[in-house]
Every structure is written in C-alpha cells, then in structure tokens.
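Structure below; questions to follow.
Removed: one protein chain of the complex. Kept in place: all other protein chains.
Chain naming follows the written order as A and B, and within any one chain the residues start at number 1.
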Amino acid sequence: MLELIPNQLGFPLLSLMIFVPLAGAVILLAVRDARAARWIALLFSIAEIGLSVPLLANFDGSIAHMQFGESLPWIKDWHINYRIGVDGISVLFVGLTALLTTISIMVSWTAIQDRVREFMIAVLFLEAGMIGVFVALDLFLFYIFWEAMLIPMYLLIGVWGGPNRLYAAIKFFLYTLVGSVLMLVAILAVYFSAGGTFDVLALMNHPFGHTFQMWAFAAFFAAFAVKVPMFPFHTWLPDAHVEAPTAGSIILAGILIKMGAYGFLRFSLPFFPSAAISWTPAIMTLSVVAIIYGAYMAFAQTDFKKLIAYSSVSHMGFVTLGIFALNSQGVEGGLLQMINHGVSTGALFLAVGVIYERTHTRMIADYGGIAAKVPVYAAYLLIITLSSIGLPGTNGFVGEFTILLGAFQYKAVYAVIASLGIILGAGYMLWLYQRVAFGTVTNPHNEHLQDMNLREIAAALPLLVLVFGVGLYPNAAFQVMHASTENLIKHVQAKAALAPVAAQAANALLGQ
Amino acid sequence: MLTSVQEILKQLVPIYPEFVLIAFALSVLVVDMFLNGRYTHLLGWYSLIGIVIAASMTIILGGVQGAFFSGTVLLDPFSQFFKLVFYLACGLGILIAMKYLDIEDIHRGEYYALMLFATAGMMLMASAGDLITIYLGLELMALSIYVLAGFMRKDSRSNEAGIKYLLLGAFSSGIMLYGMSLLYGLAGTTNLDGILAFLRTADLKNPVLFLSMVMLMVSFGFKVAAVPFHMWVPDVYEGAPTSVTAFMSAGPKVAGFAVLLRVFTHTLDPLHADISLLLSGLAVLTMAVGNVMALSQTNIKRMLAYSSIAHAGYALVGVAAGGQEGAASVMLYVLIYAVMNMGAFGVVIMLRKAGMRGEEISDFAGLGKTNKTAAFLMLIFLFSLTGIPPMAGFVGKFYIFKSAVQAGMIWLAIVGVLFSAISAYFYLRVIMLMYMYDPKEEFGLVQSPALALALAISVTAVIVIGVYPTPVLEFARASVAGLL
Partner (left out) sequence: MIPLSWYVLLSAALFTIGVVGVLTRRNVFIILMSIELMLNAANINLVAFSHYLQNLTGQIFVIFVITVAAAEAAVALALIILLARNRGTVYVDEFNIMKG
C-alpha cells in the first residue's frame, strides 16, 4: 500500500515547480518588450531546472511511496484536496519537462518573431500544466491540469504553426477533448463507486467490481489512447507535429504524448487491474500494429517532420507494448523508453527546427548533401538518428531491449513482430539521414548554409549528454524507478486476483 | 394614521428589496421626464445604486425566513441566492448598456426603469410561494423585456424581435395558465405547499394531473429556451439590442430555472419519476439542437443564442437529476453561466461602432492583434463556455454531470460531455479568428469605464470561481436546503 510521505524539505518543492512557471507567465503579462520577454521566460524555465535538482537529489529510489507530498483541503464539499507527490514513475518526467521546456524556449529565440510575449506565456503556462499532471495525486486536480494544458498547446499550434495550422490545431483539440470528457464521466463513476473520494492512493486500494472495471478502463483508455496516440487514434499527431512550431513539436513529442502512457501506469493499471488483464491482448495487438504501421508510414514520408511524427507512433507502440506486458521488464523498459523517446525525438525536432529556420522547407528532397556544409549539424543529427534507431551505447537500445524482454515473457510472437519494427526503424532513419546529409549538394540554396550556432549547440548539448548517459549507465534511471514499478506489478497482480472475489461478493449482496 | 402607515411598512419588510427596485424604477421614469433626454448616464448609475441598496437589503434579510402575505411570498436561502444572481445580471446588464445605448442612439431613461422592473419580476418569481405570484412575477419580467427587445424603435429587426418574443411569450403564458388552472381545480389551492400536501395523498395516475404538469413544463421550457420550445431564441437574440440580448440570456433564463426548480423539485416532487424522464429527454434534445445548430452560424449573437440553448440543456440535466445535489448544481451552473455569458456579450458590444455592426463572427478576425486585452478576455470567456479548466465553466459543468452520475444517469452524463466536446468547435472558431487571422481593417474598439468595470467583474468571477469554487459552492449547497 502506497503512502504519501510529507515533504521533508523546508519549502514546498513541488508546489513551487507548478507555480514558478505560472508566476513567470503572470509577470510576462506586464512586459511589452520582446527581448525582455525572451529573457524572463528563459530565466523562469532555468529556475525550474534549478528546482528539479533538489527534487532528483533528494528522491529516495529505494521506496515505492509517494514523496515530497503536500496535501491541502481545496473543495471540501466534494472531498477534493490539493494533493501532490512524486514516485519513481513520475519523478523523471518532472525533470524532463523542466529540461525540454528550457530547450524549447532556447530554440524559439529567433524562430519566433511574432507576438513573442504571448508565445512565452503559453509555453510557461503549458509547463505548469505538464508538471501538474505528473505530480497530481487527486483525480480532480489531475483532470484540471490535463485539460488546462490543451489551451496553450492549441494556441501554440494555431497561432505560431505552419500554413495548415488551423486544421491541425482544432483536430488536436477536439480529439483530445472527446477522449478526456469520457474519462471525466468515468472519474465521476469511480468517485461514487469508491464512496466519494478523488484520492488516487485510496482509489488504488479500492476493490472495484470486474464489470465496472471493464467500463471504467475503457473510458480512461479513450483519454489516454488518444494522447499516446495508439494506433487507430493517432491521426491527429502527424498533423499537429507538422504544423506546430519547433518548440511545440518538442514539447508535444517529448512530454505531452507521454502523458497517455503515464496515465496507464498511474491510473488505469492500479485502479482497474483485472480489466487491464482482460484488455491486454487487444492492447498488445494494437501496440504491435502501431509499431509496424508507424514504421511503414514513416518510409513513405517526404516531409521531415511527418516522418518523425510517424516514427513517434511506432516508438510509442513499443512503450504500450512494454507497459501491458505487465511484468517488471516490460514496465520498466516502457517507462525508460518514454524518457528516451522524449530525449531523442525532442532532439530530432530540434534538428528539424534548426534546419527549417535556415531553409524554410521541411521537404527531405530539398536538403541532400548538407553534411559537407554543416559538419556540426550533421554530426549532431547522426548521433540522434542512431539513438532513435536504438544503437547499443545509446539510450534507445536499453529501452527497446528491455521492452522486448518483457514482451517475450508475455508472448514471444509480439516480441518477434516488434523486433521487425526495430529493423524497419533502422531502415527509415538511416535512409532519412542518407537523403539529408550525404551525397552532393543538390539544392543551390544550401550552398551557403550556416552551421549550428552557440545557442543551438547549448540547447542540444544536454540532450546529447542524456543520450549517452542513459545508454552507458541505464542503472541510474532504473534505480529511480525500480521500487515503484515492482510495487505496481505486485499491486496489479494482487488486486487482479482479488477482483473476481469482490465481484462475487457484490453479486451475492445484490442477489439477497 | 401614522401608526397604520408604520404598520404597513412593517408588514412590507419581506419585499423591501423588490419595493426599492420598483421605487427606483418609478423615480427614474419621473426624473427622466424632467431631464428630457440629458444626463441619461447618471440615470444608469442611479439605477445601479438602487441595485446595490436592494442587494444589501436582501443580504440583511438573509436571516429572515418564512412565508409572508398568506404564503404567496417566500423568503428562504433559495430565493436569496437567485436574487443575488439577478442583481448581478441586472448590474452587469446596465454597465455594458450605457455606452452601447449612446451608439445606437436609443439612450433613454426608460431603459433602466424597464431593467429594474424586469429584475423585480424575476425576484418575485424566485420568491413565489403561490401560482399567482409565479404568474405575476413572470409577466412583470416578460412585459418589461418585450419592450426592451423592441427598444430600437426605428430598427425593424428590433421590432421583429420584440413582437416575436411577445407572441411566443404570451402563447406560453396561456399554456402555463391553463396548466395552473387545472392544477388549481385538482388541488383546490394555488399555494405551492398546499399543492405538495395534496399530491402526497393524491392519485398520481390521474391523467389531468399529468396534463397540467406537462403544460407547466412546456411553458417553463419556453422561458428557459429548451428544445423544442426554442424557435424564438435565435431571432429574438439577434434582433434585440445587444445589451438586452446579454441581459435576456442571463436574467430571464435564470429566473426560469428558479421557477422550474421550485415547481418541479419541490411542489411536484411526488411526480419525480415522470418529470425526470421527460426532462432528461428535453435535456438531450436541447443540448443536441443547441450545439449542432451553433456550428453553422455566422452571426455572433445567433451563435451565442444557440449556445445559450445548449447551456439550458446542461442545466436541465441537473434538474432531471433532481434531489439536493441536482438542484444545487443547477444553481451553481446558472450563476456561472450568467457571469461568463454577460462577459462574452460585453466583448461583443465593444465591436459595435457607428458604421459597423460588429455582429458577424468574421468581424472578430485579427482582434488578437488589434486589441489584445479584449481578445484575451474573450478567450477566457469562450474557454469558460466550453468548460475547460481552470475557468468557472468547467466547475459548473462538472457539478452538473456529477449530480447526474450520482442520480444514476450515467448515460445522460455521457451524452452531455460529448455534446460539450462538440461545442468546443464553434467557440474555438471565434478564438481562431481572433488569434490566427489577420485583421481585415484597422479599427479601434468602443471603450468606456462602465464596460471596463463590467468586464473586470465578470473575468474576475470566472477565474476565481474556476480556481477556488469552495465559497460559491458552499453557498449554493446551503441555499438549496430550504427547497426540499
């Protein structure tokens, strides 16, 4: 049974992490000057990274409990509390959010010239929402952050996006909203079914009947599967990625789509384990379909960003495959792969952003042979490409390998098909790199291409460190998450074994 | 002589707030005659003073509870809650009207007098303990608003709005009266508590009883603009002066819900099963038609009209859920709805200038560039109307659907949230135009201190209730206690 360990630091660390970006956004409201707006936003996002240092340093990976807990009454009539905390599943995402937000602000330094202040407000507001989603331990609070995030993301895509941005923005908004509102009804049903509580930790231990679990799981699935996005619900992602500005793409790929998988781990599995087990074959199948389909579609793309978007669909298929293998390798691999994908895809979109700012085209055919002109950029792109493929020594390898181990334990056939996805992934990524970097310069516009400047290198460097850091020493990450994932697996198995009993007891009660 | 006057004044204490509003309204009429069309702004502020005095009296009277004037007027927390919503709606309505009336060249004192009369009528409706009081309050409100809707005498759209509203309003009053007469014949009394006492022992299978209940539902359906009794709404909302439309979308609709709650969850409570079934059908229809029709509108007032129909649908979900929680959720919802809708209309009014109607949705194009503050406010109001946290609209919808789930109507909650997701499309369209298109031409917006005050009040309320709903929620829940 998980507990909420109160925050031992002298200051409310997690609350600060939520409210510092918000404070930044409010201060920006009063700023008129674009240059000042950039610097203020950067300062606040760096402060956020500063806050994540004590978080990671003081986090105790040996216990599964929720740490740095804060709990305040909020809406007493509905038994809603402002209740936050992190465990091994969420703590890394908090750090990743802080990092990727700062990188997003840095890459937007010159790329965003129109309404800079509003842009920075949206990014900071988004950051607060994302941190909130990962630390919320009250379903209502979680839902508030979950939905509130839609506003800045919608504006980021719609205002600062590409030519087809309106369509992409509204599609993103409506897809996610429809999924979320179904989850809202399920949240209410869960609330009443559990006797009136939104407390996530209490709900984890509540024995819901099997039929109820099946329906509630399906409703939560609607929200999370759209966000991940899993195979038939993925169509918003390529549009949103292609049209979003670089910063939007980085955040979208790095953090936002991880929230779906995070939702599975935090809510769906612990709340409805027996339903999860019943749904597993379907979800595993959808996952491998996503892996193969995403890879197949990636081959056909001529647009740099669209290719990465479809590769995301494929990679997120690995994540769900690992999670629903429901064993410790699978879940840990899935969790690590989420972080890895955040790092490497964030880095890939950064690469696209850098080149797009110079050439104003995303068509792969317009590049060709730029390695000779921009060696630093080409080296950077190569490293990221290899990480995305999952070359040993990079982060991608560790994650995918662990997932395959987990999937193999569940059923060998899934692991075999998924491995095919890795091979396809190597194919389209290397082909992409070849088309972009090698050969002779085919496009005369690229003759005088500028290489990456210092600001861009500074933005990219932390990602490269993570690529090799996690790749060479994955235990650092595993240690943080191990206790929590072990506990999750144990909890799911124990509670799933309990559920039929609870259902029988309920039926017996109703029968009388 | 003197003692009898004092005696009368003492007896009138329970209706002092209404009394004050009517006295202010009459004095506005008289003073306006002498001012001869000058200083009409001052009459607006003067009316606001009346509202503030009446509001403070209502708050002071909060301690007094009971039935007065042979049970025709009730003082209870329920009516007090609604009265405060009416003051808010009327106050905001006057604030956003002042400058607008100048622009339309219809700035006359009667406008404020009629607003006050209408508010007094709504207050009577909320306080009604008798079918007669319901009817009188409703007609006082409706007659004033018929005139307000047709207030632009030279504009045939406004004339048309007025007469359409009047014909359908009178038609629905006729139906309501007939239903009331049947109810009187059955129960032998027009007192609400008396009818409840009668129903507790009566044969509930009586078809005449059912008929009278349906007739009341139809007529209240007209007032709150439930489908299929909504056909007047788009035309009237479009044709009426925008400031009146704003007031209509908040005031009379909320008053309609006050009566609906009083009659259907209190007086006719023994018929709850039938009522709940009928109302949930109405709610589904209302949400469907309101949201779907709003998708294709090009006029912002018409779009907000259909949106107000849709919002009536959400509130009906709460009425259908019934019980304390259902009623409290409706009360919270109409309060939030009134504030955010008035705010949205406040921004729409800013676009009306001499030589530009500012009523087409396309007029909003590029507002995010030309006037950042107005666009940002509109953004907040529209997201609130969609029901996205952390705006108040989310809290309102959450409570409505929560009470529906609690009452075991999960299917109704699912239908509701799905339509609410559809509604995002047409609200977002306006946001899209404001932020993602370039302005067609440079234009400044109309600004005035009164309008700025109204917008500041609404936006503060929308955000504060959205982030920390506890006090308002507790107030609504406490206020419902006297109803059941």
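The rule is simple: a contact is a pair of C-beta atoms (placed from the backbone, for glycine too) under 8 Å apart; a residue touches a chain by one contact, two chains touch by 3 or more.
In this text, all values refer to a predicted model and were calculated from it rather than measured experimentally.
Although it is not drawn, the missing chain touches B when the whole complex is taken into account.
Of the candidate positions B:12, B:64 or B:167, contact with the hidden chain is made by B:167. Of the options B:57, B:124 or B:175, the residue whose C-beta touches the omitted chain is B:175.
Here the missing chain is touched by one residue of B:238, B:325 or B:363, and it is B:238. For the chain missing from the display, the contacting residue among B:184, B:210, B:425 or B:468 is B:184, taking the whole complex into account.
When the whole complex is considered, the residue among B:11, B:156 or B:362 that touches the unshown chain is B:156. The chain not shown here touches chain B at positions 131-132, 135-136, 139, 143, 146-147, 150, 153-157, 159-164, 166-167, 170-171, 173-175, 177-178, 180-182, 184-185, 188-190, 234-235, 238-239, 296-299, 302.
In the analysis below, only the chains that are shown with their structure count from here on.
Each chain gets one centre point, the mean of its Cα atoms, and the points for chain A and chain B are 43 Å apart. Within the complex formed with chain A, the residues of chain B that make contact are 368-369, 383, 388-390, 394, 398, 401-402, 405-406, 410, 413-414, 417-418, 420-421, 424-425, 428, 431-432, 435-436, 468-470, 473-474, 477.
Of all residues in chain A, those touching chain B in their complex are 74-78, 115, 140, 143-144, 147-148, 150-151, 154-155, 158-159, 165-166, 169-170, 173-174, 177-178, 181-182, 184-185, 188-189, 191-192.
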